[in-house]
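The structure's right below; bear with me while I get my questions together.
The complex is shown incomplete by one protein chain, all other protein chains being positioned as in the whole.
For reference, chains read A and B in written order, and residue numbers begin at 1 within each chain.
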Amino acid sequence: MTASSAILLAIVLAPLLGALLIVAVALRAPRAAQSISVISCLVSLAGALLAVEACENGGTLGYAYGGWIAPFGIAARVDGIGAVLVALIAGVATLTLIFAERSLQSELPRDRSGFYAMALLLVAALQGMATTADLFNLYVFLEISSLAAYALIGVGGGPASLASFRYLIIGTVGASFYLLGVAYIFALTGSLNGPDIALALGGLPDSTALLVGLAFLAVGLGLKMAVFPLHGWLPDAYSYAPSTASALIGGLMTKVSALALLRVLYVVFAPGKHELLPPVTDLLGFLGAIGIVVGSLMAVAQRDFKRMLAYSSIAHLGFIAVGISLGNASGISGAVFHMVAHGVAKATLFLIAGGVVYRLGALGVDGLAGLHRIMPISTFALVVAALSMIGIPPTAGFFSKWYLMLGCLEAGRGDLFAVIVGSTVLSAWYFLRLFETIFFTQPDDVRSREELPGSMLAPIAIGSAATILLGIANQYPLETLIAKAPVLSRLVEVASR
Amino acid sequence: MTESMLPWAAVTVPALAALLIARLDRSPNLRETCTLVAATALIACTLPLLAGALGGAVLETPDFEIVPGVGLQLRADRFGVVFAVLASALWLVTSVYSIGYMRGSGEHAQTRYYASFAAAIASTIGVALSANLLTLYLFYEVLTFATYPLVAHKETEKALVASRKYLVYTLSAGVALLAAMGMLYAETGTLDFRAGGIEALGRAPVLTQNLIFAGLILGFGVKAALMPLHGWLPSAMVAPTPVSALLHAVAVVKSGVFGCIRTIAFLFGPATLAASGAATCVAYVAAFTILFGSVVALSQDNLKRRLAYSTISHLSYIVLGAALLSTSATIGAVLHLVNHALLKITLFFCAGAIYVTTGCDRVSQLSGIGRRMPLTMGAFAVAALGLAGVPPLNGFVSKWYLCLGSLQAEHPLLALVLIVSGVLNIAYLFPIVYRAFFESSDDFGDLGEASLSMLAPLVLTALASIAFGLWPDGGPRAWTLAQSIAEATGQ
Partner (left out) sequence: MIELIAGRFEYWMTGALILVGLYGLLNKRNLVKQFIGLNIMQTAIILLFISMSMREGGTVPILVKGSQAPIMSPLPHVLMLTAIVVMVATAGVALALLIRIYRRFGTLEEDELLERSN
């Protein structure tokens, strides 16, 4: 087994084996569930970091499952962009699962091992999605992750099961559309391997069938990505889920679907048929811009903290959509870095929400008055993560915005430029209202200082520290990993032809 | 250029102080000591930077590339050093004053106050010493967030409304800055401040140049209270007086003006601007602000609001000086940046002392107070003379250069504006002095001067104004610095 295959397998298999292990031992030793989860995520993280190192400056890692080489078999392939994403997934998962134990005690008293097993399954599937080069394999991992997500959301109290069912319906429709798109592509090219399809497409004449296939693929992934107006499932799903689940799903799932869309557009279609892209990317950019505005405005109107974060996620996915639609290196780099920046910050924010539920039991925004006296460190972390969402330097959120801005200018899209720049004020609006409530309104009852326990506080602190560190050190992921990924270098070639 | 970490030290000292102060809620004396020690340490950091700039060995930090071609970098060049030394010296003075004020009026949330103050100073020093627009933007936005708790300090409905207004204005300004910064980078690939401007910018299409210039001036103009972007400043007077004194007469507003000068002289340069005529536009907006601010000040009964409009007016003196693009005008602008700070802070200190001692905040209530608080009102009178531009005060020196600069730039109308404004200054400040000394009332009973920790700073700044009027090149050698800045950035 070569080093690269070992790395890729470790990234995907470690959480999967962990899930199976939990199920195997859960009856005898329920306490072990958390340790197994964290360890498997750490193994995945180790693999991810090795992949990051291997993919610097345009390197890639490849593996053919079962030794069947592409296009006959299923191939896994990680480039700079993929490496960044698998590191994000493993990192956020580790932090969330460390946080999970105490949080689940307050939100989900029974069946904790089941939760951990589902969470690991989700992580394994997301890692699979991020590393695969095969379209159908992507579908399988997409559905596995979605099923795990439905389960994780559905175990929350109250309306959670209804929210999860709605998510299931819409999500499965999306996955079905994606599968339909794969059917079209398979019928036309006879292959399921991404790079192979790209080659085959180059030789095909333009046809409506190709465009329809692309449309189905895009819509299916757009549903999973919660692009406006396909975002309806998101607010309920994120608000009613247990906070740990919200952190995991809200931080990761939509981003990996966005990555899949990125791959479909630029690895599969762009090399051979880039003239097909403009109708899709134009619409994507337009919808992304609307999503930014609508998501932010809806967030302002929310009284529940988690619902506000959910609408904020819709807005930030708009950024990623706009970045993908721009089709130039800066825009796509900005989109990918925003996946990281938003993933870390939003997961941290959801973890803080979980901490608030743990300590205070309620999540109305008004209930957060005086939070800084009860949980000063968590509140500080909240401020940092919020600043990243607003886009204030030196947090990571500013730099992803910077690259997106440059991408808009390069593509000559003044309208998208204005939306991205102006969104700072929109994001600031709802977060600053939150700050005003926390810092400047007096709570009804005075509570003494009661910070979160260490296992909850550490992930929150690490998450917010990461937001600033990723910002200051952004040149490493952005310039050595993302910008040098082969897909982007090829874009530059295509553009100059 | 000499490499040194001292500029980072200058930013880190107040930042660390902010964190430390936040932990010292239980021991107020220790907390106040922390502030004073930090302020002294900051002066100890900025004075070597000043010496370096004067001696020709400009200290700059190692470049830390954070975006391709642009890094997080601080450089203590002559212009930056002026602002940095000013801010650090006045922080010490204001801290002493704050102690007296906050304890004298029994204010709540003092820890938050001192910590936010330190954070605001850290950001201001960062703005002052930034070597490029991106670093400046970073500290500029952090400044907004550091000053927000200070504006909202009283937590009353009025304070919250004022703080929201402040944020809306300043964050929108941030958006304009961000857009302009992005376009500038896309056009030239650099964001460095260079005396005389970035050459590549002069070669860009005129529309792009104008958009970038408009964005930057709009962005900085909000904090610099150029009309009609000034709306946040009078409302922000709801904050405690030391906040109004240092931040809204010195740090925040001067950051805006500082940014305008950096834009005009260090990003665009006189050659580029003369070609497009954009600077003349700004000059006339500034002139309008000077007059309009002074006129509105006449009608304000609330003392701090009157001073606020006076600030709006005087900030545009500085912007006007920069926009005139002539050597003397630039000297006048830099000098007025310093002089106005000293004079205005004196006035605000007096207003605060009066408020703490008597509870009065309206001009109409101040009859006869000069008998009871002669030193305070004496300092007020001195500062009023200085703002009006009467020799031998420092205000006269900067005004002289500004008028000279208007004539040099062949805009004699603007010199007239400055003179008219001087008259208006007398019109809105002298009635206060007259009323204080020459009218009598029995309202003030046995009240005496404010406590020493409030009295000493205001006397000190008033004396400093006289001293710098007599010896403009004394102490930190502001005049020499101003002149070399004007030469370096001139045509």
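We adopt the following convention: a contact is a pair of C-beta atoms (placed from the backbone, for glycine too) under 8 Å apart; a residue touches a chain by one contact, two chains touch by 3 or more.
This structure is a prediction, so every number in the text was calculated from the model and none was measured.
Participant: Just to confirm, in the complete assembly, which displayed chains does the hidden chain contact?
Facilitator: The chain that is not shown is in contact with A.
Participant: Just one of A:159, A:202 or A:229 touches the chain that is missing; which is it?
Facilitator: Residue touching the absent chain, from the options given: A:159.
Participant: Hey, which of A:151, A:214, A:256 or A:276 is the one touching the hidden chain?
Facilitator: In the complete complex, the chain left out is touched by residue A:151.
Participant: Touching the absent chain in the whole complex: find that residue among A:6, A:29 or A:187.
Facilitator: Within the whole complex, the residue contacting the unshown chain is A:187.
Participant: Touching the left-out chain: which of A:140, A:365 or A:465?
Facilitator: A:140
Participant: Could you pull out which residues of subunit A are in touch with the chain that's been left out?
Facilitator: Residues 136, 139-140, 143-144, 147, 150-151, 154, 158-159, 161-162, 164-165, 168-169, 172-173, 176, 179-180, 183, 186-187, 192 of subunit A touch the chain that is not shown.
We adopt the following convention: only the chains that are shown with their structure count from here on.
Participant: For subunit A, which residues count as touching subunit B in their complex?
Facilitator: Residues 387, 392-394, 399, 401-402, 405-406, 409-410, 417-418, 421-422, 424-425, 428, 432, 435-436, 439-442, 472, 474-475, 479.
Participant: Mind pulling up the subunit B residues that touch subunit A in the complex?
Facilitator: Listed in rising order, the residues of subunit B that touch subunit A are 64-68, 72, 134, 137-138, 141-142, 145, 148-149, 152, 155, 160, 163-164, 167-168, 171-172, 174-175, 178-179, 182-183, 185-186.
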